[in-house]
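Here the structure is laid out as structure tokens; the discussion comes afterwards.
All protein chains but one are shown in place.
Moving on to chain A:
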Amino acid sequence: MRRPLTLTVLLASALVLGPAACGGAPESDSAAGGDKKITVYSGRSESLVKPLLERFSQESGITVEARYGNTAAMAGQLLEEGDRSPADAFFAQDAGALGAVAKQGMFAPLPDDLTGKVPETYRAGSKEWVGVTARSRVLVYNPDLVQEADLPASVFDLTKPEWKGKVGVAPTNASFQAFVTAIRVQHGEEKAKEFLTGLQANEPQIREGNGPILEEVDGGKIAIGLINHYYLGELAKERGTTPDTLKAKLHFFPGGDTGALVNVAGVGVLKKAAEDPDVRAFVTYLLGADAQKYFAEQTYEYPVVDGVAPPAFVPPLDQLTAPDVDLNDLDELEATIALIKESGLVP
């Protein structure tokens, strides 16, 4: 019989390679604090965050146990875990997820010397989370298909007939949803509903995420699309080139238009780790010049701390005319979701 032998070989090789996976039971150690070890739940991609965490560990001597996952599922995991969560800090992709966890009272307020580093616009009023980097909503366009002069002045123009079938949208994406909440906050329910209904009636090109929209705009398959600014940097990096050599160009809606909403990725500290100096060192590091520079260069986001240069292919943060929307108001999600569902943009 050859089969058992093959199975044995498979089994043996797994046993040899396997021990790497033998994670021990979770350690809820940090209540004591100061043991040079922290656990971070990261809703941000491992390939972006891991190198930074390694640098932090090298410099501080603090070991970081990092758990990576989808931001939304990870927020769900934290809520399930409640008080027994092994996590000390949650590094999330968007303010909405941080807000959902904060709402359950799981975060401890951050000390003023940390929150003070970040402009008020980019942190929780309750100080339960703080923005680490900022990202702007933009309109990406293909100059072969749309002249710069013809670009819409406002995101609300996208419901007009001239854009029928031409707009790429990712309605299941959390950043799209934050944008819709911003419309509600800035202009009211009626306007938001009208916009979504108009957008859906205009036969948008719906995609699963911002990445595919950008690729298709760059490839000339879609004329324009609503995405976040840093995707241009990511695509250029994958192609081994710089953003300015890509076909796709970015258009920042002017004059405080909701279409130019600036949102954040940020971090919150779990209650049990409120006093842990290692966790505080970690948050301090994220807001330090080194980490901020890393984000600007590697993830193409805006630094939120003074004195660090933004990525080269976008105008600096203070020159953007972001809409006057308080990020703390973006946790009113239920009505937004109801509107998006009602519009028929998502199943």
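Just so it is clear, a residue touches a chain if its C-beta (ideal position, glycine included) is under 8 Å from a C-beta of that chain, and two chains touch if they have at least 3 such contacts; residues count from 1.
Definition applied: contacts and distances are computed from a predicted model.
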Name of the absent chain as recorded in UniProt (options "ABC transporter permease", "Glyoxylase, beta-lactamase superfamily II", "Aldehyde dehydrogenase (Acceptor)" or "Spore germination protein KB"): "ABC transporter permease"
Identified contact with the non-displayed chain, of A:L52, A:A97 or A:L246: A:A97
Of A:L235, A:V262, A:V279 or A:V305, the one touching the omitted chain in the full complex: A:L235
From A:G82, A:G125 or A:P316, residue that would touch the chain that is not displayed: A:G82
Chain A residues touching the omitted chain (full complex): 3-4, 6-7, 10-11, 13-26, 39, 45-48, 65-70, 72-73, 75-77, 79-82, 84-86, 96-97, 100, 172-174, 177, 206, 208, 211-212, 215, 221, 231, 234-235, 237-240, 333-334, 336-337, 340-341, 346-347
